[in-house]
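The other protein chains are all here in position, but one chain of the complex has been omitted.
After this line comes subunit A, so read on.
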Amino acid sequence: MKITEQTIKKVAELSRLKFEGRQTTEFLAQFSSIIEFVNQINAVDAKDIKVTYEVTGLKNIFREDKIECLDFDRGKLLINTPILEGTEIIVPAVFGEKNDK
């Protein structure tokens, strides 16, 4: 399978990243060589093998629906936030004209 500029554009859109002009061509070359490298797995027959997501064998961990172990200071939590109004985080609107692109 060949990686094209179109592939890069599509994946960049999914990744919320921008590549422009020469950057795209440079990136395309590197990306293609990495894909070629990982394509080694094509040679393996793994049909009907179960998948491994994690290695501990742990299943869902349940607890009472009570807040535990948390004594965060709200002010300290919010000092890293770009825009605040009081103790609210301000973000651009999700819906509306401005996001119609």
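We take it that a contact is a pair of C-beta atoms (placed from the backbone, for glycine too) under 8 Å apart; a residue touches a chain by one contact, two chains touch by 3 or more; residues count from 1.
Basically, contacts and distances are computed from a predicted model.
The chain that is not shown carries the UniProt protein name "Glutamyl-tRNA(Gln) amidotransferase subunit A", picked from "Phosphoribosylformylglycinamidine synthase subunit PurQ", "Nitrite reductase (NAD(P)H), small subunit", "Phosphate transport system permease protein" or "Glutamyl-tRNA(Gln) amidotransferase subunit A". One chain is missing from the display, and on subunit A it is touched by residues 7-8, 10-12, 14-18, 27, 30-31, 33-35, 37-42, 44, 46, 49-56, 58, 61, 63, 68-69, 72-73, 76-77, 79-83, 89, 91-94, 98-99, 101.
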